[in-house]
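The complex appears here without one of its protein chains, the remainder shown in place.
In this document, chain identifiers A, B and C correspond to the written order of the chains, with residue numbering beginning at 1 in each.
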């Protein structure tokens, strides 16, 4: 179980957090429909680092961006989400 | 190849078990093959077998980066059933179930398919209605399903907590008597041995590192053992579909997640059927060795670590105890993880791709093992003919863009909600 | 006399225990293994496959042989290692895997059949139809397994605890104690865990967890520790759990987990009376037990010479030291160099003799105990679980911890500080009786067979032979197996490979895994605000997610259906009240509240007048209907959004995503008020009069808002109807809502009405054709499928608008919402088909009888349904043996013009 160092709450157990999606699959409201659909259904899904959107669902309820390694689970960086 | 039989075993017993052949060869890769299948799991090996057996193609290689059956084939909870609600799914899985029934004889390898029944418990009237709906969908399509009363369930599994005050009271269940379990490793080994006997090269420790392309067309693969040419290349690496497809510049509607399972110390028979639940994501069966095999929710975040969240195991244990209180004193002896290919509608992809000569079999989520023979059958058809088998046609890669998803759980595109 | 015995003198044996029905005495501090040996009992178990008699081989958790079932009734624990079980007064243990008795075991016939039962024999036979395999399987299953599981529920409690520290030290031996001392001196928060009962020292300021096993190391310094507060089968102190699972987060972890001695491979190396050399020392030193009187020691290292000293000091005779090396350390005991054991012969509880190769010849030694030492395997399990690499040490013939991606380090024996050994390639004259994995009865010849058949990867070998897969997970066998594999393959051991170490380090009860979630507590049960009010009426409760809600309030011996029908009829004719507290509610406030709602809701919101509300629905990004509810404009910049109970948590996250990720620029506050407001719906033709009288206020028109007070409690009144009748949803603060319910209940009953539950609510809404999320809105339906497309906001801009543009979602044959009517009951969930045997065209999503009048109505999803009004189909439920002939209609059966709820 990972420990996620929430910028607001400090280090917390992973069970307080929920994974949402990768940063590159966020579909903004002004995106053309075709682009929106293709973003929704395409993931790089690397065996390595990716930028992921998580929510501290049972803590401060904020949205966070984790740059995280999917094999080692090392969290390279963590910041509040900003569009 | 020396055939396996009771008589052969008896003879071998008298001669100190000498004289058995190797189950499969250890060939060097050739320069090129008609078909290359990437991935030596059950699906890849069964694909190779049916390509050779049904379609008469013999110049085939299965490339496995590690040892065959070492991925999800050897890590699942071995449950075999076809009782899905959605028609494309139950048609495909029931085709598989029919093949399971004859698999040991077909392969001359005892895969220990044991149709001891796959039971879903219902914990409320609305659960029972949902189970009836699923059962009705199956029965109307000619697939076996049977609703069981509370009493019938109790008779089947006397150790269930049948009290009205139970956290998950048991109102009844739906069983598929043809469902059950099989010996997972034996499936990979059986297909490998049978495919090998038909001339298929099963090449272990051969990792694909790239595709050779010619004008947007795949012409072969690069491996740690050199370049190998191919007429058609089939990806069959569920759990790692993303990274392999990425070598061809593709992004898939798939995310890798960890799914854990665990087993208790072996004990004398106590559970004679596969127990699942309409409301809980917990499944229980007892292996032939005596261990109680348990599984629960996936880890619900992307990972290739093959190292899971203890909380998932703890939840599955709690749910299992809630259903079968006598499990509480049994001990987990081992837990393990697989990397699942979580597709974005919960259903597999057996399809051509936007790159010519390249095909994909993946996205099996946490339910691929039971599909093994049908998956191989349909993928072999696709790789042999270039056209989808009727059963696999709904599982096309472009269904997401078209809006023709097959969403058994009805939760949409977020795999972690499944 | 021969065999194991207690060394004379010492403490009195005050504890009584039973093994296989015979009562014995033990000293406090004895393990069961020590106590049995002290009582001369050397044979304690039968092996898994061949039912060979087995004794005690080790003194610790690595014991492969001496497994017993301990405890009685619901506290029965099978497969308990006798070496890891402290005797308590009254302990009851029985041997396993034998019938009828340990002494006379019919299963031992498997030993005779062994030539036919080689590794993987079952893959090569039992062909024919699956039913035939199941026949054989029945016998195999019965023969497999070890102990018997209890059948009674577990009476004990378990607990999870969270703990945090700077340093977690695993292992309370000298190395562990030293590491803990150092850390605490540096001012660090330290937790020290030790499997045994006692530590070899105590340290001020350290949290000491004894009888605790570090079970698993996971990500980011997370460890699970299993603490036994009582021994297996023992009754816990009242109010205390039996076991505790610690969830520890440590900044750094020090592994002082020691090393495990390896046995040697030779024929009959599994008999009672063959024991690990250090275990022999342990029994002497810790328990005053001499495991044998005339002892042969077989070793490939210097360490075993210390065992000779210990045996002699305890009064035993060292018959011979067989050293496989050319020379050993100086000693006064008879030493034979270049000597290895070849075979043993035995009696019931101990050995009779040891045959050895000495140089070029062979010799037989009379001995009742053979102490063996094949070297030492550092316990690298936790290091490896945490992702650490392993390095090969040729001098130890063992893997030691290498680099770790986590802050995990190893010290002492675990780090490889163990005696060096001489690597010898064992020549096995009788590989069929030379055991590698004792518990699973895997012999050297099984490995040879697997190799010959091509199962050559170490994982294949393991899976084909079941090597290392027993309850000891190969603690004593893995290295011997790797060495054998390497020698057969002609490669080095590191080239041969290594299997993965997986949690738990030692088997862990499911009870401990579940913690406080065990027993009947596997999920929280959420209680509604008005629970006491309902409970007074003794309702039938219905689970919905974690909630329980009243389903109906039967009077006397009314059935569910009769009660629900009475309740529903009251709503149609007079009035009824229903608890709708669990609906999700969100306060959406701020200058951009309307703009925000138009992102989330697929319907128009901005044009809503203050004091008005409307039906709305929300889509997922893929265009499917996600949830529905109502939106109310309470004030200029203040809205209240309601949505379904089952989707409440999902909606909370969805709204947060929409705000913080998609539209963070909006000045809007979204606050979940699901439980802040309890909700009661009052429905029926008399509802307006009842409410007006209770509040002294004129009630608003349909979809209007009013503020008032009932029973002195401020309430928010929303004029919304789900039943099709004139109706009001009345919201009061959760903790104040009781008196509001009381007042409404009294007034409703006075008007001839009743409280009603979910069943009646279903009857009413189905008749009215209102969809419900989970039935009609099954996550696969678009607004068009549900005939909601006219409400979609033309300008778009809402979540899901893009997903809806996908071509297949416009296909004419999609499953679409229809009504179904019949003269006979329609089975809910039934398939819609043209006739028996015809293809499935759709299904019944919800069904009910007419509330007033006869016949049945239902909602369904039917392929191309909107174009099929008037078609006659069969609603068929083969699993229930029910069917009904149904006519396809529009999905509304009651007050089609929609006048009643406006009255």
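FYI, a residue touches a chain if its C-beta (ideal position, glycine included) is under 8 Å from a C-beta of that chain, and two chains touch if they have at least 3 such contacts.
The rule we apply is simple: contacts and distances are computed from a predicted model.
**Q** Absent chain per UniProt: "Monovalent cation/H+ antiporter subunit D family protein", "NADH-quinone oxidoreductase subunit N", "Sarcosine oxidase subunit gamma" or "ABC transporter substrate-binding protein"?
**A** The correct option from "Monovalent cation/H+ antiporter subunit D family protein", "NADH-quinone oxidoreductase subunit N", "Sarcosine oxidase subunit gamma" or "ABC transporter substrate-binding protein" is "Sarcosine oxidase subunit gamma", the UniProt name of the unshown chain.
**Q** Considering the full assembly, with which of the depicted chains is the omitted chain in contact?
**A** Per the contact definition above, the missing chain touches A, C.
**Q** Sort through C:22, C:162, C:326 or C:795 and give me the one touching the missing partner chain.
**A** C:162
**Q** Which listed residue (C:11, C:72 or C:516) would be found touching the missing chain in the intact complex?
**A** Touches the omitted chain: C:516.
**Q** Touching the hidden chain in the complete assembly: which of C:669, C:697, C:821 or C:882 does that?
**A** The missing chain is touched by C:669.
**Q** Can you work out which residue in C:312, C:736, C:791 or C:838 touches the chain that's missing from view?
**A** Checking each option in C:312, C:736, C:791 or C:838, the one touching the absent chain turns out to be C:736.
**Q** What does the interface between chain C and the hidden chain look like in terms of residue numbers?
**A** 157, 159-164, 239-241, 247, 249, 515-517, 521, 523-529, 547, 587, 589-591, 637-638, 667-669, 671-678, 732-736
**Q** What does the interface between chain A and the hidden chain look like in terms of residue numbers?
**A** Touch set of chain A with respect to the missing chain: 8-9, 12-13, 15-16, 58-62, 80.
Keep in mind that, in the parts below, only the chains that are shown with their structure count from here on.
**Q** I'd like the Å distance between the centres of chain B and chain C, where a centre is the mean of that chain's Cα atoms.
**A** Once rounded, the distance between the two centres reads 21 Å.
**Q** Centre to centre, by mean C-alpha position, how many angstrom separate chain A and chain C?
**A** 26
**Q** Do you know which chain C residues sit against two or more other chains?
**A** 218-219, 222, 387, 621-622, 803, 806
**Q** Among the residues of chain A, which ones contact at least 2 other chains?
**A** 1, 14, 18, 20, 37, 40, 72-73
**Q** Which chain C residues qualify as touching chain A in the complex?
**A** My answer: residues 218-222, 249, 387, 405, 599, 621-622, 653, 656-657, 660-664, 797-799, 801-803, 805-806.
**Q** Within the complex, which stretch of chain A touches chain B?
**A** Residues 1, 14-15, 18-22, 37-38, 40-47, 50, 52, 54, 70-73.
**Q** Using the touch rule from the top, collect the residues of chain C that touch chain B in their complex.
**A** Listed in rising order, the residues are 48, 71, 74-79, 115-116, 118, 121-131, 133-134, 137, 140-142, 144-154, 156, 160, 216, 218-219, 222, 224, 245, 247, 385, 387, 445, 449, 452-457, 459-460, 463-464, 466, 469-471, 473, 500, 502-504, 507-511, 513-515, 517-523, 525, 542-543, 620-624, 626, 778-780, 803, 806-809, 827-831, 833, 839-840, 843, 876-880.
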